[in-house]
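The complex is shown incomplete by one protein chain, all other protein chains being positioned as in the whole.
Then we have subunit A:
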Amino acid sequence: MIEVKGLRKSFTLGKRRKTRSVEAVRGVDLSVAEGEIFGFLGPNGAGKTTTARILCTLLEPDDGEAVIAGADLRKDPGAVRTRVGYVPQGGTTTDEITAREELVLQARMYGIGKAEAVERTEKALAAFELTEFADRQCKTYSGGQRRRVDIAMGIIHEPKVLFLDEPTTGLDPQSRAHLWDEVRRLRDQGMTVFLTTHYLEEADALCDRIAIIDHGEIVALGTPSELKHGVAGDVVTVGLNGSGPRAAELFDGRDYVRKLELGDDGLRLYVDDGSTAMPQIMRVLDGGDIHFDTVEVHRPSLDDVFLTKTGRSLRDK
């Protein structure tokens, strides 16, 4: 449904002599299948919005090819526009306009006739549970309601692909869960969803497949469980106080340790199987006379994936 090859985009900042170029997207390749929720996970400034905007014809790429729902992005941007929906980051509703007015207008901007636009609006309002307050101005809505209006606008012309840029940023957990259900419902109706996020939980729980992007490059791609298994079977985190480097040395080269990392939270050991590695790890720690506070085994999270690929954590930034 979406085929992207070698997508690049850089921006020039500053004036005259002090110009500086920011490479926002540096050679992105990806392929999204029909009817899947594809997550684009990365920290702020990674290039998620830029990629989404390029694919929606809002920005011209410096280089690269893309075919979206059968339309070539460069040769036929007009066809791409009719086949994709885009919900920008941060929402687009206007305080003084009602949901119904916004939806009818958006439909009409797609060239849909008045009667048909009204009919589609009615359906969209019902589907997104907005009918009750459809004639109130948007300023009276909650954050979650506003975001639902945004998404309803994004699909009013029945696109094949829907791009959602950070759809749940700033929403409370309940509204977020509600929105996830809406997105799943769209997927189940056959829509392909391309969603950007910097929330690990969102990528994990909602997306069928994920690309992790950092500094404009895709560093990992796959289903959430593929990605997590790719890191290692399990992660053992040993909470240490002070003797980190010495402990790291002790574990260096042990055959059951696939990879180790010394972080703020202690020593992280990536092992195939936590339950068999644990006793060995305890023995080594005791033998080396290392004081430790805690030992935890956990299945790797997407953050572990991000950490191993980039050396940084995506959490709490």
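By our rule, a contact is a pair of C-beta atoms (placed from the backbone, for glycine too) under 8 Å apart; a residue touches a chain by one contact, two chains touch by 3 or more; residues count from 1.
In this text, contacts and distances are computed from a predicted model.
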According to its UniProt record, what is the protein name of the omitted chain, chosen from "Nitrite/sulfite reductase", "ABC transporter domain-containing protein", "Putative protease yhbU" or "Transport permease protein"?
"Transport permease protein"
So one chain is hidden, and I want to know which residue out of A:S31, A:T82, A:T131 or A:Q280 touches that hidden chain in the complete assembly.
A:T82
Return the single residue from A:L13, A:A33 or A:M109 that touches the missing chain.
A:M109
Since one chain has been left out of the picture, which residues of subunit A touch it in the full complex?
56-60, 78, 81-82, 84-86, 88-92, 94, 96-97, 101, 105-106, 108-111, 137, 153, 157
